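Of the protein chains in this complex, all but one are displayed in their positions.
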Amino acid sequence: MNNLLAYSDYLVAFLVLTGALFMMIGSWGLVKLPDFFTRLHAPTKASTLGMGATLLGSLIWFSLSDGSLRIHELVISLFLFLTAPVSAYMMGKAALHRNRPVIERTQDKELAARAARQEGISK
Amino acid sequence: MKRLLPMPWHSVMLLLVWLLLNGFSYGHLFLGAFLAWLIPVLTYTYVRGHPPVKRPLKMLVYILRLLKDIVVANVDVARRVLMPNRLLQPGWLAYPLSLSEAFPATVLASSVSLTPGTVSVEFSSDRSCLYIHVLHLEDAEALTGFIRQRYEQPLKEIFGC
Partner (left out) sequence: MLSTVILVAAMMVGVAMLFCLWRLIKGPDITDRILALDTLYINSIALIILLGLFHGSALYFEGALLIAMLGFVSTAALAKYLLRGDIIE
């Protein structure tokens, strides 16, 4: 059991650092990506994994030190995994209807206008 | 019966989560049971029904694969964020939906948002088309085919529609 605890320290350290690294990359994407829609990708994805890794680390640490499985972390990560796409969708929709510009080389730019009008597939 | 206990499975879930979060004691069992009864009674009129899950085992497989895909997609997006902007090739994609019901289409849109460098942004009003923004679009046809066979087909089987 003591051995397991010693190893689990390394595992927790690894998970926590990975999580923090992904959150930093996600927020860095927020700063450096060129237009709103590309910026939307960085936080919704990288932050989800960052949170997932951090929460997993915390779950392992508290479970081992208490000796019983904790589900607080699971509840938070489930909640984040369920809400991240929904908030991304809502922000994307808001940006779409405000006609936010996209960078010049975006492919199929005219699709954005069609999406804003909620058109179906034109025959 | 429908008035008193409108969503029995939701009630069981609520009670279970309440007990797991707070630890077992008779007080919590009582309070949890009360809340598990009260919340569905207050909210069931807002919940629109969704098609029942026909293949629960398939759904488990789907969720596990989704988790794996989330990790892969996240590493991919992180890599693209760290690359210089001029290598980025963003694009729009109109994905022709063949799922017709609201709930499976929502699950599909969420899966797409969580995975391969794509965010779903808007549905067409007749729900025939899902508009997706792609962080790095190389081949629209290939991506459409990938989403169809990896996410949409399994969802169709799971919900049997």
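A and B label the chains in the order they appear, each numbered from 1.
Definition applied: a residue touches a chain if its C-beta (ideal position, glycine included) is under 8 Å from a C-beta of that chain, and two chains touch if they have at least 3 such contacts.
Keep in mind it's a predicted model, so treat the numbers as computed, not measured.
**Student:** Wait, the hidden chain, what does it touch out of the ones we have here?
**Tutor:** Result: the unshown chain touches A.
**Student:** Residues of chain A in contact with the chain that isn't shown?
**Tutor:** These residues of chain A touch the chain that is not shown: 9, 12-13, 16-17, 19-21, 23-24, 26-28, 30-31, 36, 39-40, 43, 47, 50-51, 54-55, 57-58, 61-62, 65-66, 70, 72-73, 75-76, 79-80, 83, 86-87, 90-91, 93-95, 97-98, 100.
Quick note on the criterion: only the chains that are shown with their structure count from here on.
**Student:** Tell me, which parts of chain A touch chain B in their complex?
**Tutor:** Interface residues on chain A, with respect to chain B: 22, 25-26, 28-29, 32-35, 37-38, 40-42, 44-46, 48-49, 52, 71-72, 75, 81-82, 84-86, 88-89, 92-93, 96, 102-103, 105-109, 111-112, 114-116, 118-121.
**Student:** Give the list of chain B residues in touch with chain A in this complex.
**Tutor:** 17, 20-21, 70-71, 73-75, 77-78, 81-82, 85, 88-94, 96, 109-111, 113-114, 117, 119-126, 128-129, 131, 133, 135, 137, 140
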